[in-house]
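Take a look at the following structure, please.
Of the protein chains in this complex, one is absent; all others appear in place.
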Amino acid sequence: MSSRLEKPIFEYSVTGRGAEDQWPRDPGTAATDDLPAKLRRGKRPLLPEVSELEAVRHFTRLSQLNFSIDTHFYPLGSCTMKYNPKACNQYAMLPEYLARHPLSPESVGQGFLACMYELQEMLKAVTSMQAVALSPMAGAQGEFAGVAMIRAYHRARGDLERNEIIVPEAAHGTNPATATMCGCVVREVPVDAQGDVDLEALAAAVGPKTAGIMLTNPSTLGVFERRIEEVARMVHAAGGLLYYDGANLNAILGKVRPGDMGFDVVHINLHKTFSTPHGGGGPGAGPVGVSARLAPFLPVPIVGRRGERYCWLTERDLPQSIGRLSGFMGNAGVLLRAYVYMRMLGREGMVKVSEHATLNANYLLAQLTRAGFDAAYPTRRASHELIITLRRQAKELGVTAMDFAKRLLDHGMHAPTTYFPLLVPECLLIEPTETESKAALDAFVAAMGDILAEAVKEPERVTGAPHTMPVRRLDDVRAAKQLDLTWKPAGAHAIPSTS
Amino acid sequence: MSSRLEKPIFEYSVTGRGAEDQWPRDPGTAATDDLPAKLRRGKRPLLPEVSELEAVRHFTRLSQLNFSIDTHFYPLGSCTMKYNPKACNQYAMLPEYLARHPLSPESVGQGFLACMYELQEMLKAVTSMQAVALSPMAGAQGEFAGVAMIRAYHRARGDLERNEIIVPEAAHGTNPATATMCGCVVREVPVDAQGDVDLEALAAAVGPKTAGIMLTNPSTLGVFERRIEEVARMVHAAGGLLYYDGANLNAILGKVRPGDMGFDVVHINLHKTFSTPHGGGGPGAGPVGVSARLAPFLPVPIVGRRGERYCWLTERDLPQSIGRLSGFMGNAGVLLRAYVYMRMLGREGMVKVSEHATLNANYLLAQLTRAGFDAAYPTRRASHELIITLRRQAKELGVTAMDFAKRLLDHGMHAPTTYFPLLVPECLLIEPTETESKAALDAFVAAMGDILAEAVKEPERVTGAPHTMPVRRLDDVRAAKQLDLTWKPAGAHAIPSTS
Amino acid sequence: MAFIPHTRADVESMLAAIGVGSIEQLFDEIPANLRLAALSNVPEALSEMEVGRLMTERARLDGRPLCFIGAGAYEHHIPAAVWAIATRGEFYSAYTPYQAEASQGTLQLLYEYQTMMASLTGMEVSNASLYDGASAMGEACLMAVRANRKSRSRRILVPSTVNPHYRRTAAAVAGNQGLVFEELPYCTEEGCVPAGALARYDGEDITALVIQQPNFFGRLEDVDALCDWAHARNILVVAVVNPTSLALLKPPGEWGSQGANKGADIAVGDGQPLGVPLSSGGPYFGFMTARMEHVRQMPGRIVGRTLDAAGRAGFTLTLQAREQHIRRAKATSNICTNQGLLVTAAAVYLSLMGPAGLERVAAASHARTRELVGALTRVPGVRRLFRGPVFHEEAIALDRPAAPVLEKLAARGILAGLDLAEHYPELGPALLVCATETKTSADIERCAGALAECLREARAA
Partner (left out) sequence: MAFIPHTRADVESMLAAIGVGSIEQLFDEIPANLRLAALSNVPEALSEMEVGRLMTERARLDGRPLCFIGAGAYEHHIPAAVWAIATRGEFYSAYTPYQAEASQGTLQLLYEYQTMMASLTGMEVSNASLYDGASAMGEACLMAVRANRKSRSRRILVPSTVNPHYRRTAAAVAGNQGLVFEELPYCTEEGCVPAGALARYDGEDITALVIQQPNFFGRLEDVDALCDWAHARNILVVAVVNPTSLALLKPPGEWGSQGANKGADIAVGDGQPLGVPLSSGGPYFGFMTARMEHVRQMPGRIVGRTLDAAGRAGFTLTLQAREQHIRRAKATSNICTNQGLLVTAAAVYLSLMGPAGLERVAAASHARTRELVGALTRVPGVRRLFRGPVFHEEAIALDRPAAPVLEKLAARGILAGLDLAEHYPELGPALLVCATETKTSADIERCAGALAECLREARAA
């Protein structure tokens, strides 16, 4: 990573400059003389006026200010930061795929549709579901689709009171937020000391208002919910349905399937388990799979097959559908990347993924424990991720999980997820993924060990970290209080930019 | 640029590891049972055994240890480090172009051949030559082709004694080296205090043994050879031919043409004037253009046209050809990139290139002079590049051109060319190119000024530079004395690698 | 096949360190009866070479027809630099910038993007993206409900000239929270919201009015009048706009009469035209900008500039208390992963275009569409459907059913436009057509010529 900050692109801008090779020929003012004056723009927008080289250089330099999988070990728990194969990008970006208009007739695009159809089939196979819709554009939208289907299902049965969604207290934030977006009320249930759902509390929570429960298994605590069958029985008995948050599917791919555990609906984060890139925040894709009873409610469109031809199934074919979640079919290009990846894994590769992701996590757990760290659930197997708690270190040395995280950056490693799940104090949620080598894991353990030693000898080095990043620790409080959300010409800023 | 060194890839290697997705299926030993045992390999070669992620991460990290045009101002004189448009790469890498076999029949590749034919035509137009061959793979090979043609020309006329090539003392090293490769003897002629060729010395040098003279104009001294017509007259009168080293064509593109100056043969560095990438050392392309009398000797193949069809012209069509310079047609992919670039420039753009390259160089010259630096040729216009001499600073402050060069790296700028041409003591040959902005030039002048001030106040900072690169100044003498040219397993090295 | 680096020896030493005898044992907490024997219905692994060949063959099967469909996704020129940069590993394979110090590249880029989008739409703040334009409209309606403290109705007026897929998406996204979308009819002669359509809502409690400009038919709505009407009644205005059009058209931030109340309250749209390939419908990105007063109701990530421990400027995610990972059930949205990489592409695109280039794109696209409509309406049996100004998209009427004609054209490699029958059957045989700067006069002539032939054939049959 570069250590040299880069000034905002607007500070390269000079009025009248531009990357003219990119512009179409000027059609002249007559070309737009039919646009009424009162509907026209007055002042030009504040867009950079830079040469092509300036733009390329600026953004290339910016890129070097990032950690990424391609450059750093990135054990961010719950995020599955595994290698994103270059092939997935190259083949999804073949000119024909890029050029295809979403409203093209089905006759134009049988090749593309074949990929999408087969992707649906593979996702059904790995989740043990009866039908799949590809359109949700991320995990959270998959959750939305799932809970919306659960609601639609109850409504269609005339079961109008069911508006409660149960989530374990360790659930990812999107779970309760999704419930709210679907007009539901959230009921949290605690987990026990072993990380399993507290069944007594669950028994108390379920009832005639229960629409469903949202779970991920293995849970966000990095352990497998062992009594999942019991949970399913209880919720089903109460008339509720089970939603599977697929964010952790990497842990069990080909080993055990949500449908077989009793789930009625599942989303899959293709940008986690199926290795489409995270892109600095997205795009992702969150296809949903459902059991037969929810199939009529799937979001549209879906790819169907009539004889040898692939076709779109829409509202016409699924009149009870919860509707459309996007302008077209969702993140097609992401789906293509996942398709390429899944074909490269094949059925044998899928199992290898979960096995080695689990091996790596358990190895890290063993070695970190040896290095003096406390597992949050020391009696449990880790899934594809593990949690350590630095509660002891925080108390004894005054060095927090956040300090460890920042200091890891100085060791050239991205930090694990911090302070999630919140119920584990001073936690680091560590997910190495199956694509990291033993040497990379050993280096991580060594770095953690070094930081621990440093925390004893020279705690300010740790609490003052990072020291080798392009910026020192950033003031989040100030960011929220003195909002500076857009660049303004010199003088207008509270904070001058660094160049 | 990154400041973190990267260990050799062999140190990631573990026996039995590999990027298996890239391997074809194992055809089994029976597949090769026809290969006789005595012709087979015994020990496996030392190639890295790494995962795909390890390879990607390693090489991505390595890339961040480079300066490049895309990341840094790179005013390397004589090298024309201008912006390499991304379009040239994208369109040269369309799958059909990449897949075309060089021995495909002409019927397969009319699209590609059309590009090559038009490229030849454009190169003829900008050099004022009668015929062009595209096959030389870099400037030096273009020079070779040119001098070989000159020799072939004389031989064909029975003029067998002409084996002397005249070069000015400031010539690029490839010029004399080429003459030697062509079996010629080199005669150097001096330049005068103004940077022009010393005509008296030239008069003394030409004679019945003169095969030709190699010149670049503007010369490597960054000035235009004003008496070029006189030079041409003298050499032609003596029976010699004139070779134009096209490395500096960027300075005069569309303003004045080698053919019009009296040159008989010219090579063009497409990787300079026509902005194909330098790629960390290559590939380039050095097409040669010739006047009518040299046309029969051009290297083959050449693209011809018969009616509406493009075809190859080979030894059959040019029986006097100097022959082939490469296995196929030379660096086709580089030629495609140059073609795209030239079409984007168009006839108007070509002139703009030389005008702004010259403007930038003269501006730098003016501003550096103001900042206290000495122009090597203070009374002359700069061409697209300029030379300053730090002789005074070296004497007074003990800070050399090399020290300035190294210290510039700390300012985030690549160094100009140092110690070339050798006849200017402590020189920096600076070529900003037309794609750099005034702000970039001003920043360079400011950096030079800062270093000068530092050289006065704190010369060790300058002589000890660079300070912010991933390595400090490297010991070239040791490198040449204690040769370490390949990685060896741990222990076998004099120098342990840094990780 | 699974990108796993481990050798057998690695695995064995790791198992020993864990203290188990096999990988299998690591799964021993999973009830045995749930364990899967084998994955059926997943084909065997392909090597990269094999999958590459498969993908290449399928791509060739699909080809690249000449396309005059727009309807929310537009084929613009994409500079080679855009994806050369966006696919750099450091952008492509990074996560959401939670560790700000190790993510200044992404963060600064997002900040620059926010600046560009805010200015382009004439608004004060921008988020760092939503999924796409359609879902962004849904989020904007939810946001309007939160932001409009003066209304309790959750009633949203949506003209039927708004993209039908956007309307359906907004209903799906926001319907579960009790929002009621009421459709405003359009004038079948003008293809716009008629001034009169609003009168019947005077005095009613309405939360927001959605205005799409240009509307689905490419027609320009009287945004000033609509905006003024809404603001006079404490109704928030949600603008749905095409970002390219904003180089020429009045930005939402300036809709309506001048004064304190000037401009839409929230602007959304699809960023696809800004350097994002058509790619069968995604990934695109939804943008959202708003007045500063509403920033705390915004969904999605927002980047702010702040200081580091050494007092230097740096960038970080801010106002996270709006988001699901902090606020959970009370968050402004459930959105987590957004469309960051597309925003990267758009930031590069907008930097290469600048204000002048974007104007050219808009003007050239508009000019080409005029040329196209001119050429098509010279074909016997084809006429303009609506009167009044459009931007770079227009509806035309045919004298024969559209579907078979379009199929015939497709067989000739031409996608002549979108059949309006599905969403607007009342219009009779009609197409929505669009040409961008990527189309040449020859392309347009080819399309018009082929259409003439196909119509002739249809009449003959």
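For reference, chains read A, B and C in written order, and residue numbers begin at 1 within each chain.
In this text, a contact is a pair of C-beta atoms (placed from the backbone, for glycine too) under 8 Å apart; a residue touches a chain by one contact, two chains touch by 3 or more.
For clarity, every value in this text was computed on a predicted model and none was experimentally measured.
A.B. asks: Decide which residue listed in B:Leu221, B:Leu241 or B:Leu325 touches the omitted chain of the complex.
C.D. replies: Of the listed residues, the one touching the omitted chain is B:Leu325.
A.B. asks: So one chain is hidden, and I want to know which residue out of B:Val235, B:Met350 or B:Ile387 touches that hidden chain in the complete assembly.
C.D. replies: Within the whole complex, the residue contacting the unshown chain is B:Met350.
A.B. asks: Touching the missing chain, which residues of chain A?
C.D. replies: 14-17, 19-25, 50-54, 56, 60, 85-87, 89-91, 95
A.B. asks: Given the full complex, what residues of chain C touch the hidden partner chain?
C.D. replies: So the residues of chain C touching the missing chain come out as 47-49, 52-53, 77, 79-80, 84, 87-89, 437-438.
Here is the rule we go by: only the chains that are shown with their structure count from here on.
A.B. asks: Using the touch rule stated at the top, which two chains are linked by the largest number of C-beta contacts?
C.D. replies: A-C
A.B. asks: Averaged over CA atoms, how far is the centre of chain A from the centre of chain B? Could you give it in whole Å?
C.D. replies: Comparing mean C-alpha positions, chain B is 46 Å from chain A.
A.B. asks: Based only on mean CA positions, could you tell me how far chain B sits from chain C in angstrom?
C.D. replies: Distance between chain centres, rounded to whole Å: 46 Å.
A.B. asks: Touching two or more other chains, which residues of chain C qualify?
C.D. replies: Residues 1, 3-6, 10, 47-48, 56, 79, 81, 84, 89-90 of chain C touch two or more partner chains.
A.B. asks: Going by the touch rule set out above, which residues of chain A reach two or more other chains?
C.D. replies: Correct list: 1, 17, 52, 56, 60, 64, 69-72, 83, 85, 87, 94-95, 344, 435-437.
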